[in-house]
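Of the protein chains in this complex, all but one are displayed in their positions.
By written order: A and B. Residues from 1 in each chain.
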Amino acid sequence: MIESENMKNKNMKSENLESRNITVTEKSEESKELLSVSNISISFLQYTKGLRKNLLKVISDLTLSVSSGEIVAILGSSGSGKSLLAHAILGILPNNADLTGEMTFEGKELDQKFKEKLRGKEIALIPQSVNFLDPLMKVADQVIGETVDEEDKKAKKAHQREVFEKYGLDEKVDDLYPFQLSGGMARRVLVSTALLQNPKLVIADEPTPGLDDVAIQETLNNIKQMAAEDRGVLLITHDINAALKVADKIAIFYSGYVIEIANVEDFTDDGENLIHPYTRALYKALPQNGFNLYKGHQPFHGELPEGCVYSDRCDQNTDSCMKINPDLREIEGKKVRCHRGHRKYSR
Amino acid sequence: MNKPVDTPKKKFHTSPLKLNLRTKTILIIVLTASMLVAIVINSLFIDVSTITTNFSSINLPPSFEHLFGTDWMGRDMFTRTLKGLGLSIMIGALASIISTVVAVILGLSSGMNKYLDSFVSWLVDLFSSIPHLLLIILISISLGGGVIGVIVGVGVSHWTTLTRVIRAEIKQINTSEYVHLSKNFGKSKWWIAKKHILPLILTQVVLGVILVFPHAIMHEASVTFLGFGLSPHEPAIGIILSESMKYLATGVWWLAFFPGVSLLIIVLLFDLVGDNLQKILDPTNAHE
Partner (left out) sequence: MFNYRKVAIFLGHKIVRLIILLVAVAIISFVLVDMSPVDPVRAYIGEMAVSGEHIAKLQEYWGVGQPMWEKALHWVWSMLHGDFGTSLIYRIPVIDVISERFTASLVLMFTSWVISGVLGFTLGTLAGMYRGSWIDKFVKGYCYVLLSAPTFWIALLLLMVFSVYLGWFPTGLGVPAGVLAENATFWDWLTRLILPATALSILCVAQIAMFTRDKLNNIMSSDFILFAKARSEKGWGLIKRHGIRNILIPAITLQFLSFSEIFGGAVLVEQVFSYPGIGQAAVAAGLRSDVPLLLGIVLFSTIFVFCGNTIADIIYKFVDPRIRESESNE
């Protein structure tokens, strides 16, 4: 099983090198950058009815970084393919996916070999649902993983018990099959699985859907706790409230592009500090902000407009918006992909 | 891992010599289908009387003159095999059409109401409980043998799988939104079946005929091999092979080898058509 990947990208010398210092400033002194992702694109070769070939670009030109003790949320509608970023970081993309761009972990280039070394140890995934657990294996057995001998097994088992205990999972849970777990219990199992190896970076992929309010709050607290323990957290979610509650930075994901990386403080008052029109529309659509619904829908992959991906819905369209897709640019410590934003702030 | 950068397009770039999957698939289908048609047409034009016995050239091993050799009566095995293949393909085709018709009728009627549905599923259980070969033998006996017996026998024993597929498909369609709407508009069940269900299961039916075919032709060969159905004068592949058994001990291997290989190739070709057609019609699994 070879993950088809190509990490090295000498041409794309990242402009984010300069930007790092800026984005990290508001965090504590010792906070250091863990993960840096530059100009990542993921595409799939797909066959449609009649076997017509179709190259589907799911993530385009994505740049992002996560530092220790920091929670960065990627906010995008469900099914938009943002989970693939998590899979790309872990090196578990399917074979027919093609990945370009550059990633580093603690300054070292993150290639497939390095990913395989890190995953499950330095970088851990909290998956979406209980479907990510082997249906035929008891919870504790699969959380522990492979063991060399009895002694190894005992040690790992003891450690697993300890972590489970911390998350309020009693011994009965160990012997349950995944389908027997309740929603909240499954969530806790997945969280404690991720923390078993004491990772530096945790990627939480849609941890909230299908949970009741109490469980959501509990999960978000867990995530905050992870950051407090100086881990970096990449939170992939479609739940803006969840993102607003815990994240330090929020990257808005729209039709495969990150259109803005805003600080969570910008989501206040009228949202006048938000630069991209879509981010504003999104913010204003929240119940507490007037419930202003925005019209239209995100263009699907494969039917993107020529210019800016938001141009067909934007109320501040210009000629260049229709023709040229803006780059992600650095503006006052934030990043945004918008012509208007550039103009406003460069004036 | 110091590979140069690939643009996404580059990875899936195909050289001009390598056809894309769509063209390749269609090409395979056209080629194999025309080959099968050619065999049938060819075999139709072979006059049985040209397969004459010629005792001056008995048991000849394969040569340019007799590609598949000759048998103990000096008959050219290539001509006999070709004729036999044509016969087998035609019997197989008729049998798979019968199976498909039965499957469509039963599948559709299972969508009509609950009682019919459980009856159909019981019928499927019943027919899959008797080993196919025994069932074909029984039916062939009951029809007094002959080509008809084989065709009906094979046809009647192969509808179960397709019926299951159609039944599941219809269940899915029946619970869908637009069918509910039609019901609310007071359309009759037959109207719904005709307008909504039939077009959607048409794909399944076309595939069904082609996927059943290899099984049909193999069972046809098996029953004729066992001696049921066709009379010994008809050069069906099963009969040729069962005759060859008597001469095996004398070392005339070509009598059994070539007709069998030919049948194998025909079945493989049909499998190929079926698989590729399935890829075209239902491409979810088609990754190179």
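We take it that a residue touches a chain if its C-beta (ideal position, glycine included) is under 8 Å from a C-beta of that chain, and two chains touch if they have at least 3 such contacts.
Every value quoted in this text rests on a predicted model; they were computed, and no experiment measured them.
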Listed residues A:Gln180, A:Asn241, A:Asn273 or A:Ser320, member touching the removed chain: A:Gln180
Missing-chain contact among B:Asn42, B:Ser121, B:Asn174 or B:Ser222 belongs to B:Ser222
One chain is left out of this view; which of A:Leu56, A:Ile92, A:Ile240 or A:Val264 touches it in the full complex? A:Ile92
Sites on chain A contacted by the missing partner chain, in the whole complex: 1, 87, 90, 92, 94, 116, 119-121, 124-125, 127, 129, 131-137, 142, 145-146, 177, 179-180, 193
Residues on chain B that touch the omitted chain in the whole complex? 125-126, 128-134, 137-139, 141-145, 214, 218, 221-222, 225-228, 241, 244-245, 248-249, 251, 253, 256-257, 260, 263-264, 267-268, 271
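Assume only the chains that are shown with their structure count from here on.
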Going by the contact rule set out above, which residues of chain A touch chain B in the complex? 4, 6-11, 41, 43, 45, 47-53, 55, 57, 95-96, 98, 100, 111-113
What part of chain B is in contact with chain A in the complex they form? 1-9, 11-12, 20-22, 25, 279-281, 283, 286-288
